[in-house]
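Everything on this sheet refers to the single structure shown next.
In this view, the complex is presented without one of its protein chains, the others remaining in place.
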Amino acid sequence: MKVGLFIPCYIDQFYPQVGIATLQLLEKLGCEVGYPSGQTCCGQPMANSGYEHLTDGCNRLFTDNFKSYDYIVGPSGSCVLHVKDHLHVADNETAATHIRQNIYELSEFLTDVLQVKSLRAKFPHKVGVHQSCHGQRGLHVSQMTELVGPAFSKPLQLLNMVDGLELIELDRKDECCGFGGTFCVFEEAVSVKMGKDRVADHVHHGAEYITGNDVSCLMHLEGILRRQQSPVKVLHLAEILNNE
Amino acid sequence: MSNSRDKIMAAVKQNQPPASQLPDLAPLISGAPASLEAFRKVAEGMGSHLLEVTDEAEIPALLQEHYPDMEQVITTDPLLHARAATFDWLTGDGRQLQQADLAIVRAQLGVAENGALWLTEKELQVRVLPFIAQHLAVVLDINTIVPTMHHAYEKIGGPQTGFGVFIAGPSKTADIEQSLVLGAHGAKSLTIIIKK
Partner (left out) sequence: MNTAIKDHAELAEAFNANEPRVNWHDETLWWVRQKRDKMAWSLPEWETLRETASLIKHNVLGNLHAYLEEFERNAQQNGAIVHWAADAEEHNRIVLELLQQQGVKRMVKSKSMLTEECHLNHYLADHGIEVIDTDLGERIVQLAKEPPSHIVLPCIHKKKEEIGDLFHIHLGTPAGNADPQLLTAAARLHLRSEFIQSRVAITGVNFAVAETGEMVVCTNEGNADMGAHLADVHIACMGIEKLIPQRKHLGVFLRLLARSATGQPITTYSSHFRTPKPGQQLHIVLVDNGRSRQLGREDFRNSLKCIRCGACMNTCPVYRRSGGHSYHNAIAGPIGAILAPNLDMKQYADLPFASTLCGSCSNVCPVKIDIHQQLYKWRQVLVQDGQTKAAKTAGMKIMTTVLSRPGLYKFAGKMARWVMRVAPGMVNNRFNPWYKQRELPPPPAESFETWYKKNR
């Protein structure tokens, strides 16, 4: 099984430790992981701003980078969803379709493809989970509170395998944090208010760490926590699952 | 004006998507039979007050006890109250009913899932009656309680009168800071008398 590691641009540049944890975790679980050099961005920032027509270059690059892998795995629900929904290349649609059908966000890859039942991981802390919307509502990595249906959560399923980790409850289990791509700067006031409210929910319930499967949301929450000089820290799911 | 009609209809015809089938409602209609307890719970949740009788002859005394100080009582059936209104409530455009303190009417059916009662112009005689009266009492035969709205419409069928209404509880509003207040514009209280 050849797994292509998709490390989105802002993780590559600002959160390399998340890329490292993802890689190590996949290797630990027996995957043959390749990281195609020359990755940039999935094109989501442009597309979500209304410029999907400018993403041809990104799409082409992405398809060339990942077409030879059985699975493509990335530690970001949002970027993975964008690729799944929007990756098209006019003269290479077969390869693009293969990628769209075989790209996974890390937690769903672990639970659904690798069917991980146990992990060698330890994290003796109180942790709150931020359910990022695109992973949750777009990729269905967890049940949505709006829907009447059985509860499930792939990230929680994995976190429950971690020794010593104590999950905290939240008042609002799956409210958006307000990052929203360029929304975070064009609608700064609402974006920050949403983030502050999310942070407050975790803090109020005693979280020492906030985790999630989307670094963009976590970067936003971390930016608010650090401005508040809060002792609460932010870690990507991969960093916790990889912590021994 | 017919010009606009033609213009709108042409645009609609031009722009509407291909026709699709209507879904089957049958999967929604099956289910457990209605129970009085289920009806009671929801109806009380909607602010209705429930009383039970085994004989309709008990109703006038019961209403007298529950609404002792009503001056003008309008009843669509003289058997339901001992004292009728002192004016001709049937004549007029509805405004004659502004002095009505209590209206007593019969419902055709009740719906267990939401505590609603189905009343039509036939029972009401004057459409505005259940809205304009300060208080409303409705007699409901226990055997007419259906589980859901689907069952209700099956039973009601096509319209027999010019006006029909589901009423679930007294008139209410929560427009001021989401504080529930009973008695917005319509009846301030609703008593449902279940005839077993």
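All chains are identified by letter, namely A and B, in their written order; residue positions are counted from 1 within each chain.
The rule is simple: a contact is a pair of C-beta atoms (placed from the backbone, for glycine too) under 8 Å apart; a residue touches a chain by one contact, two chains touch by 3 or more.
The shown structure was predicted, so the numbers you read here are calculated from the model rather than taken from an experiment.
*Asks:* Using the whole complex, pick out the displayed chains that touch the missing one.
*Replies:* A, B
*Asks:* Spell out the interface residues on chain B facing the chain that's missing from view.
*Replies:* Output for chain B: 1-2, 4-5, 7-9, 11-23, 25, 27-28, 42, 45-46, 93-95, 98, 111, 113-116, 127-128, 131-132, 148-150, 152-154, 156, 158-159, 161-179, 181, 183-187.
*Asks:* List every residue of chain A that touches the chain not included in the displayed model.
*Replies:* Counting over the whole complex, chain A touches the hidden chain at residues 7, 9, 11-17, 19-20, 23, 35, 37-41, 43, 45-55, 57-58, 60-61, 133-134, 137-138, 144-149, 172, 174-176, 178-181, 183-195, 197, 219-220, 222-224, 226-227.
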